[in-house]
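Presented below is the structure to which this report refers.
Only one protein chain is missing; all other protein chains are in place.
Labels A and B are assigned to the chains in the order they are written; within every chain, residues are numbered from 1.
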Amino acid sequence: MTDKNGNEEYPIGGVILDGGNADGYETGGWRKLKPVLDKEKCTNCLICWVMCPDSAIIVEDGKLVGFDMEHCKGCGICDVECPDKINAIKMVSEEEAD
Amino acid sequence: MLEVRWHGRAQQGVVTAAKVLGETCLRSGKYVQAFPEFGPERMGAPVKAYNRVSDEPIKMHCSVANPKYVLIADPTLIGMSLAGGMETSGGVTEGTPEDAVFIVNTPKSPAEMRTALELDGKSAKVFTVDASQISIDKIGRHIPNTPMLGALAKATDMVTLEDLIDDFKVNYAKKYSEAVINGNVEAMKSGYESISEG
Partner (left out) sequence: MAIENAKEAQVGLTGNSAVALAMKQVNPDVCPAYPITPSTAIIETFSSYVADGEVDTELITVESEHSAMSAGIGAAAAGARVMTATSAQGLALMWEMLYIASGMRLPIVMTNVNRALAAPINIHCDHSDSMGARDSGWIQLYSETVQESYDNVLMAVRIAEKVKLPVMVCLDGFITSHAIENMETINDADVQEFVGEYEPETSLLKESELPATYGAMSLPDSYMVFKKQQSEAMSGAKKVVEEVSAEFAQKFGREYGLLDSYELDDADVAIVIFNSATGTTRVAVDELRKEGHKVGVLRIRLFRPLPHAEIAEALKGLKAVACLDRVDSFNDFGGPLFNEVRSSIYDLEERPKVISRIYGLGGRDYKVSDARSVFEELLGIVETGTVKEITKYITI
């Protein structure tokens, strides 16, 4: 939406009227390292899901199925929190992953 | 327009006296102002209050410089160069016109007060009333403001005693007990009756 001056129309006073709008802000572009999952090792303890600050751990039917790369900032918390004995998540460079 | 200046010390009730006078004149259809001049705001500190009363709306908002009526609730302020709240206050006779009327709370005679006010040979009128003693007798406390209002009603035609009493009863019924109201009404009457002119 634009106003008569061609500016985008902003809500009065900077009020953001919808909730949960962090979903629309792609923080994936901030990432230097990306998590890679070794499904063989993963026990689906879901500690990573609990600890991920960006809610970027995708879980289906109680199982870790992947990462939301639009929002994963590559912080590596999932790698650190994955129990040492399991070590199913590794942070690798984007090139390395490809 | 009539202008009045009250001199007293904090806690002697001169600000309230100016308020009651203003309210009473307003009730009789006049335009009024009643305002204090605060200084240090400590018990015993000199305080001034003012009234303006007019048949026309009052535009000016400066302090009263040339009051025709001066009421002095504490005679120890006479002769002081700073008989008000502020350094620029001046004495109790400051700015008064030739035909000024002074009403002083004192057991002394008007002649003695005239001399104390350095008004010997001048045409100003000097009245005295022992408002302190009246307030102690009637209210049980040293608050000379209401006897002085009664004295003002007798000495001038600004207000009548009846209007003052009516106003006080109506406006202060919520704030004070019946005993305090009655005491003050008696004090007004006594001030009215016991004023001396000289």
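Convention: a residue touches a chain if its C-beta (ideal position, glycine included) is under 8 Å from a C-beta of that chain, and two chains touch if they have at least 3 such contacts.
If you're wondering where the values come from, they're calculated on a predicted model, not measured in any experiment.
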Touching partners, among the displayed chains, of the absent chain: A, B
Of B:27, B:108 or B:122, the one touching the omitted chain in the full complex: B:27
Subunit A residues touching the omitted chain (full complex): 7-8, 10-21
Absent chain, residues of subunit B that touch it: 19, 22-23, 26-27, 29, 31-36, 38, 57-63, 65, 88, 167, 170-172, 174-175
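As a working rule, only the chains that are shown with their structure count from here on.
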Distance between the centres, which are taken as Cα means, of subunit B and subunit A, whole angstrom: 80
